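All protein chains of the complex are present and in place, except for one that has been dropped.
Chains: A, B and C, in written order; residue numbering restarts at 1 for each.
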Amino acid sequence: MAEDIYQPLDQDIHTEPMILQMGPSHPATHGTVRFTLTLDGEKVIKCDTEVGYLHRGFEKECENSTWTQVFPYTDRLNYVSPLLNNFGYALAVERLLEIEVPERCNWIRTIMGEISRLSDHLTCVGAGGLELGAMTAFLYALEGRELVWDLIEEVTGARLTVSYGRIGGVKDDLTEDFADRWAYTRGRLQEIHANTHKLLTRNRIFLDRMQGTGVLTPEMGISYGYTGPVLRSTGVDYDVRKDHPYFMYGEVDFDVPVGDTGDNYDRYLVRMEEITQSIRIIDQCLERMEPGPVNSDDPRVVLPEKEKVYNSIEGMINHFKIIFEGIQVPPGEVYSYTEAGNGELGFYIVSNGTGKPWKIHVRSPSLIMMGGLHHLIEGGLLADIIPTFDTINMIGGECDK
Amino acid sequence: MPKVTINGTEIEVEKGTTLLRAAAQAGYEVPHFCYHPALSIPANCRMCLVEVEGNWKLQPACYSEVTDGMVVNTKSDRVVKAQKAVLEFILVNHPVDCPICDQAGECKLQDYYMAYDAQESRLRTEKQSKVKVFPIGPEVLYDGERCILCTRCVRFCEEITGTNELTIVQRGDSAEIRTFPGRELDNDYSVCTADICPVGALTSRDFRFKCRVWLLSSTDSVCTGCSRGCNIHLEHFRNEIQRYRPRYNPQVNDYWMCDAGRLTYKEAHEDRLLRPMNNGVQLNWHAVGEATADKLRRVLKDDGAATMAFVVSPQASCEDLFLAREFATKVLGTTNFYLGGKADGDSDDFLIEADKNPNREGLSQVFGGLDDLKTAVQLLQDLEEGTLSSLYMMESHLPFDSGERTRFIDALDQLDLFILQAQHRSDLAAKAHLALPTCSHAETSGTFVNSQGIHQRFDQAFAPHGQSLPHWQIFTRLSKALDAPLEYTFVHQVQKEMFPAPEEEDDAAQPAE
Amino acid sequence: MAEILLSVVKIAVIVFGFVMLVASLMTLLGDRKQSAKIQNRIGPNQARFFGFSLAGIPHFLADGIKMILKENVTPAQSNKFLHTIAPGLVFVPALVGWAVVPFMDHYCTGTVQTLPQMNYTEVCVGGEWKNYFSIMHFNSGLLFAFAIAAVSVYGAAIAGWASNSKFSLLGGLRSSAQMISYEVSMGLSLAGVLMIYGTLNLNEMVRMQGNMFGDWLPMWGVVVQPLAFFLFFLAGLAETKRAPFDLPEDESVIVAGYITEYSSMKFAMMQLSEYAATVFIAALIAVIFLGGWQVPYVYADGIRFLDNHWVPFGEDAWYWISIFLRIGAMVFKILFLVWLQFMMRWTLPRFRYDQVMTLGWKILLPLSIANLFVTALVLAIL
Partner (left out) sequence: MGNVTVKNVDRIKQTLWEKSYIPEILRGLSVTTSHFFRNLNPNKEKRTIFTREYPEVITEYPERYRGLHRLMLRDDGQVRCVACMCCSTICPADCIHIEAGEHDDPTIEKYPTVFVIDELRCIVCGLCVEACPCDAIRMDSGRHIPPSLERDEAFFDRDLLMELGGLSEAKQGGQR
């Protein structure tokens, strides 16, 4: 490829492509990925993407921990929306255990999941501004994310490393004043959303940078296994929440935004619209959810209430068995998938019937998207890498497992 | 042979088999507390009740023998209901003690509750208060509240040791296990009662609060306390042995082992020699090879091999001894072997042997009988007469009384060279010109031959402590330094050499329980 | 001798008392404090003088000390000589340009008279004009400013090349391409202004802007040449590499452009000269388009609006008051333009390299040529 381009050039002056190592220690690749670029001036003629700079050994770690101990590890998969990973993993194990969780738990999971999606999309959209130099839009979006994280902290006890999901339920019920807090946060989020629109959406500089760059075709998206907002921006209306409803997504109204050109701008718009839809889903959930238990009543998987543990030998034995043996998951395998911030988050789990997973494989959207990223970058300009890389929204923790 | 149908599976079993054993053969577990394969059957816990067609009452599976054409159901609704009722009943007075109970993790009550009950108690009564932390014997503690009165311990003392210390006092929910007045649970096998106790009522004083059992890793090994070589589970955590637990082997020790044997694990950790020492200076193994080779060459050149004594120990494994022989004869060129090892001790007619060395039989096999080996007394005599110029010793045990040992240590001063391979720091190690650390049987693998002539392999549980090495590796290292290498890298190469046609080794059978 | 002394004093006051002060304060107030306010943050406030945070101003002293104390890293296999002189090549032009910027009209040793009948021209009666308020006064002042500004491209290009880093090289290339491209439209956009004012002398230009259309509308550059004002403003932003034209240091793509490999005081000099250039462009815009030191209706001999004329505080006092008003107006205009540039920096995303080139050559250049033609046409007709 490079040779073809340089044939005519070589005839007058000697030129050769420049190899540029972008990353891992580069401000835009934040230490987690490396692009080896072949440049013709500013034009990228070849891009070699290399992941593997945030290796945590997630899948191996899981084999040495009990089913419950996996939750902290899943927090660190997509660390911008850890709750979605928590719930995705919990759902997978529940499918293997063949247990149902109470309705309120599903409502909570839907709400908290969408709140996480908000934080994911706000980060991505805001960072889109940052990568183009519009720092202010980024900080407004981060302000929104902080508000969202305040809510998450209120409910889960941590902002980032939440460990909130549990097999057969969630760690705790929502706080009592959650609806009020959400009403406040919702107002602020909408303000921020509107400001972001004002700052970016119709601005010609932004449009010029985003439109027609990093174009993904639906065929390529599907063949590379792209999912989530990135695939939807090409016009493919695949959303796990719509096509294979789980939790309470079958019960609420929402729109699935799709684009048509699959460029950076469409991805930006899809994410902006999904922010609106997430707010809509949370509103509906809060309206419709009813009080009730948040954990399954199956003693095999759920720790008994503390009161019972302290005061009855039955509760104590139950507690102890779950703690030191782990939840006993029957032998078998399951592939369970949910819609995470960046696309389909799948957990393929094999159990050999003990308290520890035999194998947990994660189909993390980010890693799969990195597979086709060079097609989006090659042929573009050096400066287009950054917005493309941003709207793909690679999260390092997910990228290497 | 009667045929019996258990849960729809038809199986043919020997006459006289109990339902519980038959079910186990068919692959069905029947929960039980009081039944123990080595003890008599009282059928008092009622946990093993199963439904036998034609009987309106549920039958205790541990006690009922099969008859031809019997149809048994171990999982019917009635059985499940009975199991739940029994567990609920047992748990009524059980204290909420799991956090402080050493049994938690290997507790039958915990296992069965989760497997067969897993529901809340319907009974709301005050729990019965009983004696706690009662020193029922020097090695065993008793907790009355946790006891479910299965009487395994009582039967053990009646049937296995025949010492009859224990009995049940009081009635109903006040019943407790007690010793007879003026006695305590003080026999040589008392800790076995803690092993067989299905709950945490009897616990070992030595293991008390040391480590939670679910954290332990277990390795199959052999007790080194005496030449009986009881099979054990060597249980360890973070590179330390935490306890020995008997491993079922009907040919050697059945389900049991003695209290003294259980405590021998301490030897593997106490006062270990961890680095090679050259006249009190620490060395690394690289330097050891050179220093030892230099010294040995000089002594062999000055005095010749004939004045070198080589002490072999029945404490070492067959592989170690084999390489010791090879090293002494082929590398050093001496056949001046003396026999070390611990002095004899107490014995009984059950498991405890007088010979406190685990591998005397193996040593005899390696050296083709013990006749060619000179005794330790002879060694002392030769030393004092000055006919020996150098001494190479495996392990620091010698069957001496204290007077002889003092004389021996004094006599060591006149030696040109004294090399000691030992696990422990001792007065001997302090005297040695070269003290080389060796590892315990938990840190290497090998073979012991017990007094019955049974070859028993033990496995490595964890990495050697400090810089210690197995004897045989020290010999191969030194042989290389002396330019007459013994080419062994792995222990299985030694075993292959030793047992050319691999004998059918007595791989310990798994315990039935 | 006295003249030399006077020049030294003027240089000291303007360069150190104004340019360096504003430029370095901008690193703090403009870049950090202003952005903080825009972005709902607080900004630097921890360095303090006797417990007072003083809007964060002590931070720039702290920064200076930090910069001096930091290790000066020169990349291996870089061209040490060029790497070292590059900051100087950037720094010096940014300051030299100030030689021609007038902060006030010349001082009149006699009395100043404004002639409303002659388009409000001021004349010095019974004395002569003395140049006390700009360092230099010569007739091709604007050309000098342009010439000097064009030199700073060498600094950037050399810094980019000498750093032995590909990111720096890209930054240097972008920077030189951009500066050269925009200089064309910058110059052409001014041609119309020059035609109207008919002088290259900046002080004269400012004086001309005191003229009035119909007694009430000051003849500021922005009034007579509105398009040129926008073109020059944009080109000026591009010339000084401010957002949205800050691609030479596009931090998300090429790290920090040609200053990637600079550290310690060399880095500080690079940064400082960029800010000084920003202030310089602001001064040029103020002088050419926003009436420089002119305050509407305020003249050296009193306030004139339509036909009214009054002199507060007496004639002598008013002359001095008007001097301070005019210097204040000049400073205010510069600061306002600087503020506006920063506002844009924190609002807009940045262009892409090819878009900058397109904008420069395909939009700004034709527009400035069209502006030139239209101006010429109008002037010819008038």
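By definition in this document, contacts are C-beta pairs under 8 Å (C-beta built on N, C-alpha and C of every residue); 3 or more make two chains touch, one makes a residue touch a chain.
Everything quoted here is computed from the prediction, not taken from an experiment.
> Name every shown chain in contact with the chain that has been left out of the document.
It touches the following shown chains in the full complex: A, B, C.
> Return the single residue from A:155, A:189 or A:381 that touches the missing chain.
Missing-chain contact among the listed residues: A:155.
> Which one, A:73, A:226 or A:337, makes contact with the chain that was left out?
Answer from the full complex: A:73 touches the omitted chain.
> So which of B:95, B:246, B:314 or B:464 would be touching the chain we can't see?
Of all options in B:95, B:246, B:314 or B:464, contact with the hidden chain holds for B:95.
> Using the definition of touch stated at the top, determine which of A:88, A:126 or A:257 touches the missing chain.
A:257
> List the residues of chain C that touch the chain left out of this view.
34, 36-42, 45, 343-344, 346-348
> Counting contacts across the full complex, list the positions on chain B that touch the omitted chain.
95-100, 104, 127, 129, 132-133, 208-210, 212, 214-215
> What does the interface between chain A and the hidden chain look like in terms of residue numbers?
65-66, 68-69, 71-73, 75, 136, 143, 146, 153-158, 161, 163, 171-172, 175, 195, 198-199, 201-205, 207, 237, 241-242, 245, 249-261, 265-266, 269-270, 272-273, 303, 306, 309-313, 316, 319-320, 323-324
Here, only the chains that are shown with their structure count from here on.
> Which chain's mean C-alpha position is nearest the mean C-alpha position of the whole protein set?
Central chain: A.
> If you average the CA atoms of chain A and of chain B, how many Å lie between those two points?
Measuring from centre to centre gives 53 Å for this pair.
> Determine the centre-to-centre distance between chain B and chain C, using the mean Cα coordinates as centres, and give it in whole Å.
For chain B versus chain C, the centre distance works out to 90 Å.
> Provide the C-alpha centroid distance between chain A and chain C, rounded to the nearest whole angstrom.
Between these chains, centre-to-centre, one finds 47 Å.
> Considering the complex alone, what residue numbers of chain A touch chain C?
18, 20, 26-28, 42, 129-136, 139-140, 143, 199-200, 203, 205-206, 208-209, 381-386
> Which of the residues in chain A come into contact with chain B in the complex?
Touching chain B: residues 299-300, 308, 310-321, 324-325 of chain A.
> Would you tell me which residues of chain C are touching chain A in their complex?
35, 38-41, 166-167, 170, 243-244, 246-247, 250-255, 346-355
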